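For reference, the structure discussed in these notes is given below.
One protein chain is absent from this view; the other protein chains keep their places.
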Amino acid sequence: MSSPLLQVEELRKYFPIRGGLLRGVKAQVKAVDGVSLVLQPGQTYGLVGESGCGKSTLGRSIIRLYEPTAGKVMLDGADITHLSRNEMLPYRERMQMIFQDPYASLSPRRTVSQTLREPLDIHNKGDRDTRDKRVRELLDVVGMSQRALNRYPHEFSGGQRQRIGIARALALNPRLIIADEPVSALDVSVQSQVLNLVADLQREHGIAFLFIAHDLAVIQHVSDRIGVMYLGKIVEATDSQTLYAHPKHPYTRALLSAIPLPEPGRKRSRIVLGGDVPSPANPPGGCPFHPRCPDAMDRCRTEIPAPRELGTPAAPHEVSCHLYD
Amino acid sequence: MELFSYSLRKLATGIPLIIGVTLVSFLLMVYFGPDKTFELVGKNPTQEQIDEIRAQLGYDQPMVVRYLDYLREIVTLDFGNSESTGERINALLARTIPVSIAVALPGFILGNLLGVGLGLLAAFYRGRWPDKMIMGSAAIGMSISFLIVIIAFQIILSSSYGLNLFPVRGWSVDSFGDYVSYVTVPTLATVFVALGYNTRFYRSVIVEETTRDHVRTARAFGVPSLQLYCKLILKNCLIPIITRIMFSIPFVVISGSLLIESYFGIPGIGKVTYDAIITGDQPILKAVVALTAIMLVVVQLLTDIMYRWVDPRVSLK
Amino acid sequence: MNAAAEELDPVGLSDAAPESLWTKGLYKFRRDRVGMWSFAVVLLYVGIALGVWLGFWATGWADLAGGKWEPVSGAHWFGTNIIGQDIFDRAIYSTKTSFEVGLVVAVLATALGAILGAIAGFFSGSWLDELILWLMGVLDSIPFLLFVAAIAYTLQSIPEISKYSMHIAMIVTFWITAGRLVRGEVIKLKEMEYVDAAHALGVPEYTIIFRHILPNTAHILLVQATITFVAAIKSEVILSFLGLGVKDSMSWGLMISESSQEVLAGFFNNFLAASVLLFGLVMAFNLFSDALQDALDPRTVAD
Partner (left out) sequence: MAEPLLRVRDLAIEFDTQYGTVRAVDGVSFDIYPEETVGLVGESGCGKTVTGLSLLGLIPKPPGRIAAGSIEFGGRDLATASEEELRTIRGSEISMIFQEPMTALNPVFTIGNQMADVLARHKGLTDSQARTEAIEMLGRVGIPSPARRVDEYPHQLSGGQRQRVMIAMALSCNPKLLIADEPTTALDVTTQAQVLEQINKLQEEFRMAVILITHDLGVVAETCQRALVMYCGKVAEQAPIEELFAQPRHPYTAGLLSSIPRIREDRPEHLPIIAGRVPDLLHLPAGCRFAARCERALDRCQTEQPELGEKTASAACFNPVPV
C-alpha cells in the first residue's frame, strides 16, 4: 500500500461558549471529538452525516480554516496541525477546498478571471502569459466557455458558479480537494453534472477528495471509502460497497432507510428514529446515539463504545457500537 | 436577585466607558486646554499672585493627580463650583435639569409617538400614496435645518410679523398656562425636526419586519391586517424602537436641547452648557460630560432589561 | 477536456457586455426620476461652488457695496445686509464653504470608518475589536457640541490647524456611524465562503480585508458618505451660528446668525437667502442619497 496522502489522528475541534462578566469559557461545543481517518492518493473519502454532526468542521479543521483543538493532521507525512500562516503556504498548493453555496463562494465584485488568477498570483506561478494561459485552461477543464472570463458571478447559474469554484480549487494542481457539500444547494438535474465533473477530475487528474455530504445517495457515486459521522465522531467507516450492502451501525441503517426512494410502491421496512439530534454543546453521556437508538442497551447509556474492526485488513470496516462487542 | 447581580455586573462593565469619556474630555479640555492663569490675574502680576492663582486652579498639581481628582468628583458626585459664577455645580444642576426636562419631554414623547404611528401607516400602505405622502414630507422635514425651523416658528407663531400667539422668548412655570405658552413653540420645533428622522427610521424597521417569514405565516392563517401590524409586527420591532428612544434620553436630559434653550433664553442645562462652552467654564463642562456618561451606562442597563421583557430570546447572561 | 463540458453553454451566457453590480445600479438609477432630478440639482450646486472656487463669481462677498438693509434690486438681487454687503454674493459664496466642509468631512470620516470598521469586524471578538468598539462608545457618549468646543480649545495654540477644529471634530465623531455599519457588514461577509476560499489559498489577512471584503461594502460606504455630507453641512450651519464653526469666511450659518436679530425687526432677506439655498442643497442631496441607496441595494440589484 502506498503511503497515505492525508492522515488525521484523534482530531478534536471544540468551540468555547463564553459568558459571564469576564467572558470566561462556560462550556465547549465538541464539534469534532476525536476523529481519525486515512486517505490514499487519488482516492475519495466520503464523509456523511446530518447537520451539526461536525463533518464541515472536520473538513475546515483539516485545511486549517479552524485551528484544531487537539490531535494531528498530516499531509504527505508532514504534520501541518500547528503550522503558522506562512509555513502553511506551501501545503495550500497541495490541498484546496470547494464550497457548498455557489452564491456565497465567489466574490460578487470580482470577475471570473480575477478569481481564477488569484491563486496563481499568491503562489507566484509563472509569468503573466503562463497565468493567462492557465486560467483559460482551467475554464476548459471544468467545461466552461472562454466567454466567462470577464464576467461577474451573478451572471451565472448555480451549477456554473460551482464549476468556477472548482476551477479555482484546481488552479494550483492540488493533490487533495476537500469538497464541503458541493452539490447540496443545486437542483437535481445540475447535481449530476457537478458529480460527473468530480468523478472525471478524480479519474483524469488523480486528485484525491474528501467529499462531505448529508446525502448518502449523492456520496455513493464518488466515494471509495465512506465514514458516517454522528455528534462529532465517526461511528462507522468502510468501503462504499460494504456500507450500502451491509451497514452495521444502527445509525447508518436508520440513515439509509430514511432516504425517500423515487420508486413508488416499493414498500420497505423503515426505521424511523425518534427525537432530534442532540446539541453538541450538551451531548448525552455514554454512546451519543443511545437516546435515539432502537437497539440501545443499558451499557450504551454509560459507556462510550470504542471503534471496533469488523472487517479484514484488506477491507477494513470500523464500527463504534456495543452491539458488536 | 438574578436581576440584581446582573445589574451590578452590567454597571461594572460600564466603567471602561466612563473612564474613556472622562479621560478623552480631560485630555482635550485640561491637558491640552488653555491656561487660564492670565485671564484671572490682574495687570503686571507678581510671581506670588501668579502662584496663588495657579494653586487655586490646581495647576500646580501633576496632571495625573488632577485627573484622579476628577474621578473622585464623579464618585462623590460633587463637582465643585462654577468658575464664572462661583455657584455650587450640584445646586446649578438641580436647578436647571428639571427645566430642561420640562422643555424637552413633550417634544420627545410626541416626536416618537407620532413617528411610530406614521411609520406604521407608511409601512402599511407601502408603495401607495399615503406612504409616498408621508415619506415625501419626512424628506422635506429632514432637509430643513433645526436652526431654520426654530427661527421660522418663532417668526410665524411668536412675532408681530406672524400670528403673535406665544411669547418670543423666556421661561416660566408659575402656572400651567405659563408653561404651555412657553413650551409650545420649542415643542413644535422639536417635533417638526425629529419627526422626519423618526418616521423614516421606524418605517424602515417595520417594513423590514414585514418581509419576515412569520408575517407570511400569519397572513396564511387569516390574521387581519390591523392585528398583524399593531400587534404581531410591532412587538417584533420593539427592540430597535426601545434602543433608539432609550439611548437618546441621556442627551435630552443632561445636555438638553442646547440650541432651543440658548435661542429661546430658557434657563436649562443646555443654556448653562452653552454658556460654559463660550466662557470655558471647565468644572461645569466636566460635570456635564461625566453625568452624560453615567446616564448612558444606566440607560444601557435599563435597555437590556427591557429587551428581555419584550423578546424571549434575549436572556440576561 | 471532459465529457460533461461544452454542451453546457448553448443556453448560457447572453452576448451582452459583462455587467458589474455598478452597471446594474447605474441602470436602475437612470430610471429613477426623482433621483435624476435631485442629482441635477446637486450638480448645479457643484457648479456654483466650483465657480466660486475658481473666482468666477461672488468675489465681492465681503465688499461694502451698498447701504444698510437695501431691498431687492437689479444691483443687489437679494438686497444688502446691515452693513451694506451684497446678500446674494454672500449666499452664493457660502455654497463653496458648505461643499468644502461637506466633502472633507464625508470623504475622511467615511474612509476612517471603513478602515477601522473593517479591522474591528474582521477581528471581531479580539482585543483590537474591543478597543475600537470602546473608542466608538466613548466618542459617541460625549455631547457633540461640547466635543467640538473641546477640540477647538485644544487646537487654539496651533493656528494653522485651529481653523479646521470644526472639521476635525466632525470627522472624529462622524466616522463612528460608518464604522459601525462596516463592522456589522464585515462580520457578516467574513463568514462568506469566498473569504474561506481566500484563506484556503493562503491570501494574506490584510489583502483579504481590503481586497475581498471591503469592496463588497462599497455601496454602503457610498450611501453613508452622502449621508455624512448632509450631516456635515447641517452641523456646520449650527456650529457657525453658535460661533463654534466657520470664522474669517462666509457661511449660511453665519448669515442666519446675523439675521436672528434682523428678523425680529422685520428684515428677512438674509434669513431667506441662506435658508432657501441650504434647504435646496440638503433636500437634493437627501433625495439623491435615497435614490443611490435604492439603486445599489444588493437585494434588488443581485437578481
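Going in written order, the chains are labelled A, B and C, and every chain counts its residues from 1.
Rule of thumb we're sticking to: contacts are C-beta pairs under 8 Å (C-beta built on N, C-alpha and C of every residue); 3 or more make two chains touch, one makes a residue touch a chain.
Computed from a predicted structure; not experimentally measured.
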{"item": "Selected residue (touches chain absent from view) among A:H214, A:K233 or A:H322", "value": "A:H214"}
{"item": "Residue in contact with the excluded chain [from A:L75, A:L195 or A:A208]", "value": "A:L195"}
{"item": "Candidate in contact with the missing chain, chosen from A:L255, A:C300 or A:C321", "value": "A:L255"}
{"item": "Sites on chain B contacted by the missing partner chain, in the whole complex", "value": "127, 212-214, 216-225, 232, 235-236, 310-313"}
{"item": "Touching residues (missing chain, whole complex) on chain A", "value": "50-51, 157, 159-160, 187-193, 195-196, 199, 214-218, 220-221, 240, 244, 254-265, 270, 272-274, 276-277, 292"}
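Just so it is clear, only the chains that are shown with their structure count from here on.
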{"item": "Innermost chain by mean C-alpha position", "value": "C"}
{"item": "Farthest chain (mean CA position) relative to chain C", "value": "A"}
{"item": "Euclidean distance of C-alpha centroids - chain A vs chain B, Å", "value": "54"}
{"item": "Geometric centre distance via CA averages, chain C-chain A, whole Å", "value": "47"}
{"item": "Centre distance in Å when chain B and chain C are each reduced to the mean of their C-alpha atoms", "value": "24"}
{"item": "Touching residues on chain A, where the partner in the complex is chain C", "value": "60, 63, 65, 85, 88-89, 92, 96-97, 99-101, 104-111, 118-119, 122-123, 140-141, 143-145, 147-148, 150-152, 154-157, 159-160, 165, 168-169, 172, 193, 196-197, 200-201, 204"}
{"item": "Residues on chain B engaged by chain C in the complex (per definition of touch)", "value": "16-17, 20-21, 24-25, 28-29, 32-34, 139-140, 142-148, 151-152, 154-155, 159, 161, 168, 250-251, 254-255, 258-259, 262-263, 273-274, 277-278, 280, 285, 288-289, 292-293, 296"}
{"item": "Complex contact set, residues of chain C against chain B", "value": "134-135, 137-139, 141-143, 145-147, 149-151, 153-154, 156-157, 234, 237-238, 241-244, 253, 256, 259-260, 263-264, 266, 268, 271, 275, 278-279, 282-283, 286-287, 290"}
